[in-house]
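Omission of a single protein chain aside, the complex is shown with its protein chains in their original locations.
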Amino acid sequence: MDKIPCAVLGCTGLVGQYFVKLLLNHPFFEIKLLTASEKSAKRKFGESVKWMLSEDIPKELMEMVIEVTSVENILDSGVKVVFSALPSSIASDIEKNLMKNGVFVFSNSSSNRMDEIVPILIPEINPDHIKLAEAQKKKFGGFIITNSNCTTSGLVLALKPLLDFGIKKIFMNSYQSVSGAGRRGLPSMDILGNAIPFIKDEEEKVERETRKILGILKENSIENLEVEMFVNCCRIPTKIGHLESVLVELERDFTLEEIFERFKSFKGEPQNLNLPTAPESPLIVRIEEDRPQPEIDSEAGFPERAKGMAISIGRIRKKGKYLSFFLLVNNLIRGSAGGSILNAEFAYFKRIIGG
Amino acid sequence: MDKIPCAVLGCTGLVGQYFVKLLLNHPFFEIKLLTASEKSAKRKFGESVKWMLSEDIPKELMEMVIEVTSVENILDSGVKVVFSALPSSIASDIEKNLMKNGVFVFSNSSSNRMDEIVPILIPEINPDHIKLAEAQKKKFGGFIITNSNCTTSGLVLALKPLLDFGIKKIFMNSYQSVSGAGRRGLPSMDILGNAIPFIKDEEEKVERETRKILGILKENSIENLEVEMFVNCCRIPTKIGHLESVLVELERDFTLEEIFERFKSFKGEPQNLNLPTAPESPLIVRIEEDRPQPEIDSEAGFPERAKGMAISIGRIRKKGKYLSFFLLVNNLIRGSAGGSILNAEFAYFKRIIGG
Amino acid sequence: MDKIPCAVLGCTGLVGQYFVKLLLNHPFFEIKLLTASEKSAKRKFGESVKWMLSEDIPKELMEMVIEVTSVENILDSGVKVVFSALPSSIASDIEKNLMKNGVFVFSNSSSNRMDEIVPILIPEINPDHIKLAEAQKKKFGGFIITNSNCTTSGLVLALKPLLDFGIKKIFMNSYQSVSGAGRRGLPSMDILGNAIPFIKDEEEKVERETRKILGILKENSIENLEVEMFVNCCRIPTKIGHLESVLVELERDFTLEEIFERFKSFKGEPQNLNLPTAPESPLIVRIEEDRPQPEIDSEAGFPERAKGMAISIGRIRKKGKYLSFFLLVNNLIRGSAGGSILNAEFAYFKRIIGG
Partner (left out) sequence: MDKIPCAVLGCTGLVGQYFVKLLLNHPFFEIKLLTASEKSAKRKFGESVKWMLSEDIPKELMEMVIEVTSVENILDSGVKVVFSALPSSIASDIEKNLMKNGVFVFSNSSSNRMDEIVPILIPEINPDHIKLAEAQKKKFGGFIITNSNCTTSGLVLALKPLLDFGIKKIFMNSYQSVSGAGRRGLPSMDILGNAIPFIKDEEEKVERETRKILGILKENSIENLEVEMFVNCCRIPTKIGHLESVLVELERDFTLEEIFERFKSFKGEPQNLNLPTAPESPLIVRIEEDRPQPEIDSEAGFPERAKGMAISIGRIRKKGKYLSFFLLVNNLIRGSAGGSILNAEFAYFKRIIGG
């Protein structure tokens, strides 16, 4: 089987680097094009990127010359599948333009997420939302599929198995790592030994994306889940992995045994289809009294290729109709690059890209 | 005026060191006795203590020989006022024994807090609870007055001005600094770059202490405040200052202006009496979008002697009948040593100690 | 006595903020002008600055409107004394231009330090180098006096009392805090839990500045100290305070007692003149086995106004003709803003500014 040539847009940032790392030796995709802003482009990847990861990158990729991110350059390359780690400020236009020119865009950018023709796809949760992409493809030739905000991704995966119990209210407080702000996003003077109880636009994103992702596909649009949400986001001096304290008021009574069982046995389409980046168990239940922890659980996920794709859940407790727990999501893998790659694998399997 | 001689029990630990620091040049009290466990005792304070604070301690104190913590040693010294930073495991017996021997104990230990004859005193909130101590004194000669758990102290100070609105439910998530675990409590390997979503017994303490502190004195006992509480405590790699994300469901409708006004104008007995350690404003409202922060706001409190005694409150928001905000409390000053010293000053003013 | 009106150039950065803080209630100087880049200017200081310090700034200063940094604006203001925290890229031209227009510039910028007519003044070490400024004044009307690089300042203060022994070789390894890179200089992703063994141009600066500062004034130029230097600079995740491991090969034999005595008794002109920002003892010798430490010793210096102006020295050891020790310098106070203010106080006393 020939691999599908693909591009990574915004390859020098943190999410871009994770795209590159996770696409190495990918069974379906092969990087043929790397793009970045004018400042970084026209140089070899190995010279331009400030590589943050411990893995060594193969020589041929290190020597690939980065192109300037532009619709023209991407179309010229002939690549049909692109992974976008573009900053929000420029992502919206470029991605839409690509879509209208027949390109399949898997985007980590927040710019187009709330567009009603664009799905926020998490195939364990809302595999049918991919129909929005099919509709785009029919109309425009290409499509945009987004993954959710990193904080949202952990939350909705944990909420999905609880939907049957009727979710009345969601209270969430986050303990977010600095990598969520990007490679240069957060000065060390601000966060060293400190906590910052404010992340611009984050709480709003979590609320609206949660409602959309857990919403129901009606014709060609999503009917949002109706639920009251109280979200507070805070940055702490951890490097990778967002910890979230979740409290959910459920309509139906429940036992902790039921909840444990739901979490543990939870599987979705990626597991059924055995997608390469799908973790065997998307939700890993920790019974230790003090888990999950960013430094220990960020790499959760089995097998090897799915490391960082599983959510760890611990301290599961019940108080009347309230269920509370802590969860940990790898914001750079499940919450960003890995999420988009899983979406592309799912699209590939659904035959809306490739072949 | 002669100063009242006092003792610091458990003087080598972190809270003990803060007692020593805050009692230096105190207008009412003077340290005459320092005690510690057998391991640290019998040596000069300056040689035995692993001094963690930047201030230099006066030579006469550095050379004071530490005595072993024992009821006998304390009674022998003739000191009538003691500040206790004893570990919970031994505090209960020693403090009760002292109380029965006519000593006035201001304790930071959690052991006796829930004893029904012992008040958890925060004089801005429940000055009348000091009557429990008067009752003890009448019966036993001495008394025990406790300050609250460090996390609780910030929470209840912020809740007090909200009582009029009727508090139905309290949701609190903490971001607690490592100093809360004591000087050697938390290994660096556990917390460096990490977050630990579990602090033994902390959530229970916050819940029950909150109900007692905000409770009503009836005859000689406290009728707890009835309120549903959902508390989740998490340790993060900050050094001093506990950040708390608070969400309160109120019975009565409110405007943000009202709340701002209540917080800003809040004062209590310590302010009226102009106690030395009382901050001019116990609650400081921050209007910046990203405050309070441990590294910036832990020393809040005016004047100089009240540094670390004020609670900083920020990100005050409203969603229907829910009020949310972040607060910061200095866990070692307002939440521990400073809280106890304020209690002693209040007791002194009420003439139940001294003269 | 009327205070001398002064300006702080580059007032929103970290060093600029320290200038503002340290000039509050200064007995000689009074801030009349604040300048910053176009991005920050034209707004009130309180709204434009991202204030990093815990002190509250008086209302009148918070409401002072920041002007754009330009020679014209500064000359228009009529202010004769300026403290410059300008970035190196623009400092050289502006400062020289001001000097030629009769302004007295006390600069923290590195741009002009190696100019042969400009002294790097540390009045405890080379008070006579101020004659270079007098020569500038005679020729141009104004002058530039620089303080040294932050890392250098600690090193040379510790070396000064050793000059009599004959310094043959200096080996220095630094453990530098992130604040040395400025407010936004170092992304948290780079340094959290990490160490970076490279600081651009730092090693070169330390070597050449050390030779100049310890050099001898000959006519109107400095004859550098001749000494072999081996300097390695490394960034570590501390916030304030540069730790330095120093090893010196001395020509003359010595005893540790002599060295202790030299360090402890070391005083210079600022101490003799009792300058407001001068620490009683510029070198504080620590005898504990594990000091100095950034978190404990960065505020060293007595009295209150001289906090952060003293160097702490510890672990003093001897191996043959080699003397080794660790030192700690507050890079933002003695190493930056405080150093320049001490220089201005010294110039004031020498009557080359003011009256």
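The first chain written gets the first letter, and so on, giving A, B and C; residue counts start at 1 in each chain.
Keep this in mind: a contact is a pair of C-beta atoms (placed from the backbone, for glycine too) under 8 Å apart; a residue touches a chain by one contact, two chains touch by 3 or more.
Bear in mind the structure is a predicted one, so any value in this text is a computation, not a measurement.
Taking every chain of the complex into account, the omitted one touches A, B, C.
Among C:Ser37, C:Asn224 or C:Ser245, the one in contact with the hidden chain is C:Ser245. When the missing chain is restored to the complex, the residue among B:Gly16, B:Pro127, B:Gly193 or B:Pro292 that touches it is B:Gly193.
Of the candidate positions A:Met64, A:Leu192 or A:Ile353, contact with the hidden chain is made by A:Leu192. Interface note: of C:Gly142, C:Pro161, C:Gly301 or C:Gly314, the residue touching the hidden chain in the full complex is C:Gly314. Across the interface with the omitted chain, subunit A contributes residues 52-54, 192-193, 239, 295-299.
Although one chain is not drawn, its touching partners on subunit B can still be listed: residues 14, 52, 178-179, 181, 183-193, 237-239. The chain not displayed touches subunit C at residues 171, 173, 175, 192-198, 230, 232, 234, 236-239, 243, 245, 247, 289-296, 314-315, 319, 322, 324, 326.
Basically, only the chains that are shown with their structure count from here on.
Here subunit B and subunit C face each other with the same set of residues for the most part; over half of the interface numbers are shared between them. Copies subunit A and subunit C of the same sequence differ by a rotation of 180 degrees once their CA atoms are superposed, given in steps of 5.
Here the CA centre of subunit A is 47 Å from the CA centre of subunit C. In this assembly, the C-alpha centroid of subunit B lies 40 Å from the C-alpha centroid of subunit C. Multi-chain contact residues, meaning those touching two or more other chains, occur in subunit B at positions 192-193, 239, 295-296.
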